[in-house]
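Here the complex is missing one protein chain, while the rest keep their positions.
And now, subunit A:
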């Protein structure tokens, strides 16, 4: 390890007295490295000022690791880091927050007055990611005096006014900050309690949102480690009127009944409190006491996630690890950092690609995850067009129409080619279908509003039927869609719909983490046309049918399924379907084999041509497209069960 002097020297370009003459020995595993002050002088300053954002980001990152070693170093490093919040790259700024968060976790974050202008500025930044990163740091920060505390609370309230969508998170931060600074809370509440009194008509006056925020701040005080933090008992009674909002915001800390319990206890006492916050878990009724310093990650509060975490099979477990990473792309996609999101997806795909061996790759979970990632890629590309930022190209991510169409098709496939989807999994897919519909509807240029609208309401109906028994709670987005549909439901001609409405609902969408329960079966087929390639074509006589010998293996296809062989002559764009009677197949349900000679009727007048053959399965979709009905052929939408196979044909000479 190097000495503290050397560490400090890396933050200053001036060679410090302490390191001027001294040479310090740094031990690097087995070789000894001599470090002198002048060599390392300002190393971090240079790193943080580098022209390449990759370098600056890395410098922030390594600062984080080193601040654990010395609080003095951390203090000096913070002076530089606070300024990095003004870096011109978003990624660097976020890394700076991350580093501060790390410092706070180790108790090395000592915020000073001179930092506040820059830091508080980020709380009202236009960018969601920045605001939430700043708040994450605040949760753990220790503010030295009342003045800083006051300006922090004021800025948080500004943040709340500016971005109502941040409410839950802001209330959560206020609660944490309050617990860390009980004394200051008491002072602030004393000053504003007048404004919080209900006005004559018995309703809380002032401005609702602000009062709610101050109430959260107030009710956190009894949990502070500081002594004698008395809050007027009436405050706790007022807080009860905000119970829903507050408990929603604090869902990672306490559930609703526990909160109610706590509030009513406090309202009966005038302090000092001997309060034990009863954090009974939502399920099982087991009770645990959470000390104010222990933080539970937000995700862990989500019962759905925990529930399915005890999946047995290893494949699904590792898929869930990958899916966890997929979820993380969303904030980036939302903020317009699509490339960053796509990069993560690519690395997820690469990770999966290393698992191709044997049983893992053949499992249903694997195929599902693979497809899911493809879908996310499309969604990310489509979302770009809806990010309100001038920094983004309007094109370049692929034609939106095309991307949305593909997204639609992929989702349908995902929904229909897997057996054994749990309710949560199915709802997750349905939510994505809803998002796709909303994306289509919110772009004026994309037509078929009517069809899309129909699909939207059918999908929602399907989702409602799954939600019916109340074991799964609908997401915020679904609730918004439900609301929207009931609003426009009366006039389902769609002509009166404003794209802005849809856009607003889309803002409430947030990609939740998908957790697989295991037991998924992938419906698929293998198709082989033996002894056929470019040099060994099948022979045909123009105008006469030709038989194409197909070796077909079906996996997990039930006997009731309606299967079709889809044949398209390339270059002519003529598609026709041949029905496959599943009774022909031998073997058991999840592995059936048949050799079938498919007739291709419309042989063209050409010396040679190719036919693309594919096995498809009919499935019932939410919206039946009437135009799709034909006299013969499939009646419903189709999902392809295998890759298209090229068949080579040439005329008999």
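Everything that follows uses one rule, which is that a contact is a pair of C-beta atoms (placed from the backbone, for glycine too) under 8 Å apart; a residue touches a chain by one contact, two chains touch by 3 or more; residues count from 1.
Simple rule for what comes next: contacts and distances are computed from a predicted model.
Missing chain, UniProt protein name: "Putative KH-domain/beta-lactamase-domain protein, archaea", from among "Putative KH-domain/beta-lactamase-domain protein, archaea", "LSM complex subunit LSM4", "5-taurinomethyluridine-[tRNA] synthase subunit MTO1, mitochondrial" or "Glucose-6-phosphate 1-dehydrogenase".
Listed residues A:63, A:84, A:335 or A:578: the one in touch with the omitted chain is A:84.
Considering A:49, A:226 or A:528, the position touching the chain not shown turns out to be A:49 (whole complex).
Of the options A:70, A:127, A:230 or A:318, the residue whose C-beta touches the omitted chain is A:127. Although one chain is not drawn, its touching partners on subunit A can still be listed: residues 13-14, 38, 41-42, 45-46, 48-53, 80, 83-84, 86-89, 117-118, 121, 124-127, 130, 390-393, 396.
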